[in-house]
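Working notes, beginning with the structure itself.
All protein chains of the complex are present and in place, except for one that has been dropped.
A, B and C label the chains in the order they appear, each numbered from 1.
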Amino acid sequence: MAENTITDRDNVFFEAGIKLGALYHQFTGSPVSLRTVESLETAIAQSISVQPCVEKITVSIDRDMVRSKLNDEFGYCELEGRMLNVQIDAKYGSVMAHVSMEFNKELDYPLMKIDKIY
Amino acid sequence: MAENTITDRDNVFFEAGIKLGALYHQFTGSPVSLRTVESLETAIAQSISVQPCVEKITVSIDRDMVRSKLNDEFGYCELEGRMLNVQIDAKYGSVMAHVSMEFNKELDYPLMKIDKIY
Amino acid sequence: MAENTITDRDNVFFEAGIKLGALYHQFTGSPVSLRTVESLETAIAQSISVQPCVEKITVSIDRDMVRSKLNDEFGYCELEGRMLNVQIDAKYGSVMAHVSMEFNKELDYPLMKIDKIY
Partner (left out) sequence: MAENTITDRDNVFFEAGIKLGALYHQFTGSPVSLRTVESLETAIAQSISVQPCVEKITVSIDRDMVRSKLNDEFGYCELEGRMLNVQIDAKYGSVMAHVSMEFNKELDYPLMKIDKIY
C-alpha cells in the first residue's frame, strides 16, 4: 500500500482526536459543585458516546480539584480541563485504539494522548 | 426611593437573565440522542442550579424535535436552543421571579421571557 | 401600575443579563495568546452586538493575565472569565441600562453587575 493512502489506522486516531477536542470545548466552563459533579460526568460520557467511532468512554472529574476551586462566597466552580480524566476506545473499520486525556502535572497541562492500538 | 437606585427587583431579573444566557451557550451543540437526552437534561438543570440566585430550575428537551433532527447516517443530533424548555425561579433579597425559555413558533425563535414576579 | 406588572425596566435588566451569561459561556475556553487576543476581543464584541437590546458593547481581555497564564511548553492559554472586562449599554423600550463584568479580586470572581439606569 502506498504510504500516502489514508488507512483505517489514520482515521481511528483522527476520529478519536475529534471526540476529545469536542468534549473539552463543549463542557469545560460548566458550573459544577460536589453535589452535581456526578450528573455532569454521566452527561458528558453519554453525550460523546453517540458520536461516530466511539466504542466506549468513561469520564471522571477530580473531586479534590473541584473542592479546592469552590468559590468561598458562592460555593461552586467551573469545570476545567485539568479536572477531567477521559478514557476512550475508538474504532474505525477493523482498527481499535485507546486514547485519553489526563492532567499532566509536569507540563501543567490537560494532556490528550494516544495510549495504544490493537 | 429614587428612580435610579438599583433594587432587588432589578437584580433578580438581571441574575435570571444571566442564567438563561449561560445555560444556552454552555450546552447547545452537545451531541444528543433519544437514549442520552435524559442525562443531558439532568446535568443542565443541576449545573445551573449551583449558581447564585437560582431557587429552582427544570429543564426539558423536546424528544420529538430530537427525533426529527437525528442524522440518518449517524443517528444523533446536536442540542439546539429550540429544543429546550427551561423554567427558573430566581431570588434576590426578598424578591422572587419566574423566567423561562421556550421555542416560539411564530417568531421561529427560542424565546426567553419574564413570566412573573412575586 | 400594579407592582406585578412587568416593565421595560425589568426587561432591560433581564436582557442585559442574558447577554453577559451568553458571552461568558460561549467564549471562555477559547485558546488565546498575546498575538491573537485582539481578534478575539473584536469577535466577541461584534458577536454579542447582533443580539436584541444591545446598544453598545466593549470587550477587553487583560493582557497581563493572559501573559501570566501562558503555558511554558505550548505558549498559549485559554480565555478565562476573570480575564474579561465587558461593558454593555442595553435598551428596552425607553429604558437604557449599563451593566458590566469585571474580575473582583476580593471575591476572586468575575463579577457581573448592574452599574446604572438612565
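The definition used in the following text is that a contact is a pair of C-beta atoms (placed from the backbone, for glycine too) under 8 Å apart; a residue touches a chain by one contact, two chains touch by 3 or more.
Treat the numbers as computed from the prediction; the structure is a model and nothing was measured.
Chemist: Can you work out which residue in C:G29, C:G81 or C:P110 touches the chain that's missing from view?
Modeler: Here the residue in touch with the unshown chain is C:G29.
Chemist: Pick out the residues on chain A that sit against the missing chain.
Modeler: 3-4, 6, 9-11, 13-26, 99, 112, 114, 116-118
Chemist: If the missing chain were put back, which residues of chain B would it touch?
Modeler: Residues of chain B in touch with the missing chain: 24-25, 28-29, 71-74, 78, 81, 107-109.
Chemist: Tell me, which residues in chain C touch the chain that this view leaves out?
Modeler: Chain C touches the chain not shown through residues 22, 26-27, 29-33, 35-36, 39-40, 42-44, 46-52, 74-76.
Heads up, the rule we're going with is that only the chains that are shown with their structure count from here on.
Chemist: Greatest Cα-centroid separation from chain B: which chain?
Modeler: Between chain B and the rest, the longest centre separation is with A.
Chemist: Averaged over CA atoms, how far is the centre of chain A from the centre of chain C? Could you give it in whole Å?
Modeler: Chain centroid spacing, chain A to chain C, equals 28 Å.
Chemist: Using Cα averages as centroids, what's the distance between chain A and chain B in whole Å?
Modeler: Comparing mean C-alpha positions, chain B is 25 Å from chain A.
Chemist: Could you tell me which residues belong to chain A and also touch two or more other chains?
Modeler: In chain A, residues 29, 74 touch at least two other chains, as defined above.
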